[in-house]
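One structure is given below, encoded as structure tokens.
Removed: one protein chain of the complex. Kept in place: all other protein chains.
First chain written, first letter: the chains are A, B and C, and each begins at residue 1.
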Amino acid sequence: MKKFLNAPADFVDEMLEGIYAAHPDVTYTNDDKRCYVTAHPKKGKVGIATGGGSGHLPLFLGYVGDGMLDGCAVGGVFQSPSSDQMYEVTKYIDQGAGVLYIYGNYTGDIINFDMAAEMADVDGIRVRSVVGNDDAASSIVGEEHKRRGVAGIFFVYKAAGAAAAEGLDLDEVVRLADKARLNTRTIGVALSSCVVPEVGHATFSIGDDEMEIGMGIHGEPGISRKKLAPADAVVDEMMERIFGEQDYGAGGEVAVLVNGLGGTPREELYILYRRVSQLFAERSVKVRHVWIGEFATAMEMAGASISVLKLDGELARLMAAPARTPFFTHVER
Amino acid sequence: MKKFLNAPADFVDEMLEGIYAAHPDVTYTNDDKRCYVTAHPKKGKVGIATGGGSGHLPLFLGYVGDGMLDGCAVGGVFQSPSSDQMYEVTKYIDQGAGVLYIYGNYTGDIINFDMAAEMADVDGIRVRSVVGNDDAASSIVGEEHKRRGVAGIFFVYKAAGAAAAEGLDLDEVVRLADKARLNTRTIGVALSSCVVPEVGHATFSIGDDEMEIGMGIHGEPGISRKKLAPADAVVDEMMERIFGEQDYGAGGEVAVLVNGLGGTPREELYILYRRVSQLFAERSVKVRHVWIGEFATAMEMAGASISVLKLDGELARLMAAPARTPFFTHVER
Amino acid sequence: MQALTANDVAGLFAALEKTFSDQREFLIALDGKVGDSDLGITMSKSFTAAHAAVVAAADASVGKLFGRAGLSIAKAAPSTMGTLTATGFMRGGKAVEAATTIGTAEMAAFWRAYRDGVQERGKAKVGDKTVLDVLDPIAVSLEASAAAGKPLDEALAEAAQAASEALEATRLLVAQHGKAAAFQEKSRGLQDAGATVAVFIVETMANFVKAG
Partner (left out) sequence: MQALTANDVAGLFAALEKTFSDQREFLIALDGKVGDSDLGITMSKSFTAAHAAVVAAADASVGKLFGRAGLSIAKAAPSTMGTLTATGFMRGGKAVEAATTIGTAEMAAFWRAYRDGVQERGKAKVGDKTVLDVLDPIAVSLEASAAAGKPLDEALAEAAQAASEALEATRLLVAQHGKAAAFQEKSRGLQDAGATVAVFIVETMANFVKAG
């Protein structure tokens, strides 16, 4: 295990100490570093919380900031945070307009967020949830409710965050977040494993010339493992699945996120995007927004995912809105 | 070699095609994709060009944009671009106020930029150069002119870019860029090698439990190769070298850049910064600006570098100024 | 012993802590087959925390103490099984809050509420290859024993027996929930990891009561 760390058990808390030292715009509540919240909550705005395991930076906490989220319960590496931590974050970020939970479709997270919502209900805080399930590889059409949440949750954050910043009420923010969720599809491909600090060895093994299409960000099995193909062929196979699920229509508009899993250099992400843009151009679909970089990682795992959000007028407006967090800045042009 | 690519020989040009497809704010001149320039040159502003080998994203081209640079000559992976390409970039970005070259201290780059400056001189374009040499590991005090340029060149770009955006003239921009250069020290540590696509195997080898302090971003030998130590000890050793070279003074101010070399997850960079911030706090030095992420990489190389810029009033002002490129956004708060 | 009192609770959780410390590596390996290998770690953390919590608590009721144990597990181990186990102890404890001693009837009420709480929280059905496939026969067996007026030690021994048979039967099922679900057919033939945890809990209870 080649990592910069002190004791593996301190990995998450020391990471958080570094983040708080660097970024005064975020802080924590309840004296618990893992209850991560904005330092500038806005009275009357719908609060948005997320949460999940560590090891995915900038996911999840990196999206806490202006125009995005208000708080994040931080778990151990690839581990859910506790319901208690989610509840504390909820109390802090509720500014009288209720709270929306946006998180990925993992049993541990669901169970804990549901428990936290029950706890908040006792305090009279209105909580609603939108559970990201964008990973088209993780189950077939018709069983979307079983799909994992992966990088495409970024679009749900962006839509909900912009809607809340506009001053919309909880139901409206939920409606828009849910629309972004339903309109998002992601497909990923992994080239190498990663190492959980407290475990100390690779999470899974994969041949030197193999790739696994659809592998989850914790190493969950994907659709197919095969020989690594040229970049264009890999993109074609990924996008075929996405095009098979949603019709973007000639003249339609999309937002695209090309996400590195951590170990893949930015150069390669652009080689992938080159082909993505060709495929949309062939279909006369306009890529109105594109983000390329690391948005949801699995530490040093090599690989990438492509997420597509089908836009309509209001989603396009929400994607364009400015946002600013310590890990993500979007400036309206 | 596990990379997303088509033919290795097309790696750089296909990456550029992806970048141009994604980012309409940049374009190229002379019908050569490797002559990368801003799409919005500003009349009367000092033009700033950089250049260097590919494989270091967001270095070098990623800093072309508002408040930063105007053009970049793009070389092959770890290879200098040609003097001809630099000359074409120079002609495009000259807006009547002359051009500043900012690049790293590598023989190939120097020779080519000097040649380009000679060519531009024939056209009556005034060119001056500032050559980044921040890598404190690459030669001893007193031989700073032999030092390599690494991630700390970011500070030189930021200072020069902000100065040019303020409308200062070439000599003033050079003075400020040079001050940033003189006030910057970087020290890096590598944990793993990287693979140049056209070569296909690791550039160098390093033991499973080893780190090399001071290794260059092309695998140039460093100061010492030893067993990987706990993160705090690694930072202490790196910072001891930096503190030994510049006196930041109690009450002094600095800007800090913690840079990932590509394969190291963001989580670990924050664990490193945690210790950096402690060391400055112990010395009553204020970290006024901090950037943590990937700013100068060596593809998938695991490792990190720490750069420190000693601030005075004018450098602090230039660091605070807004900047916006497809790869880097800084919003003034 | 024929009934548990508040005085026995610390001893019971000491025994549970020992069980999960002994079974740590076994559970890590089991969860590693179609999961993420964390179960041994989280369950051991859970019962260390629960033991500490009941020792520190001043409550006089067994139910309240079980509730506190559940709360401490929720904080210590927010994994799927951690939270489900926490829910089970909290709901079960609440169901017997009023009782000063736990005989067969109260034990049945505890496990019924434990089972229902896990079902409500996890939204699995019996047969989905989860902990529920063992919790359900435990509750059913204890309810039958209560109706038949069996003493607590005998009732728990039978419940433990039913649990371990039900665990064996999970081998035939295909996982529908959690990380294992992604492995589908590969999960067939393996005993469910969470169900194994439930067997360990009820067996430890049975042995504790028998020994006491």
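Convention: a residue touches a chain if its C-beta (ideal position, glycine included) is under 8 Å from a C-beta of that chain, and two chains touch if they have at least 3 such contacts.
What you see is a predicted model; the values in this text were computed from it and never measured.
Taking the complete complex into account, the chain left out of view touches B.
Considering B:18, B:47, B:98 or B:216, the position touching the chain not shown turns out to be B:216 (whole complex). Within the set B:7, B:39, B:111 or B:233, the residue that contacts the chain not displayed is B:111.
If you put the hidden chain back, the residue from B:54, B:79, B:277 or B:325 that touches it is B:79. Taking the complete complex into account, residues 75, 78-85, 107-108, 111-112, 114-115, 138, 146, 198-199, 216, 218, 220-221 of subunit B touch the chain not shown.
Just so it is clear, only the chains that are shown with their structure count from here on.
If you sketch which chains touch which, the chains link end to end in a single open path, with no loop closing it. Central chain assignment: A. Criterion: smallest distance from chain C-alpha mean to the mean of all protein C-alpha atoms.
With each centre defined as the average position of its C-alpha atoms, the distance from subunit B to subunit C rounds to 57 Å.
Counting only residues that touch two or more partner chains, subunit C has none.
Across the assembly, subunit B contributes no residue that touches 2 or more other chains.
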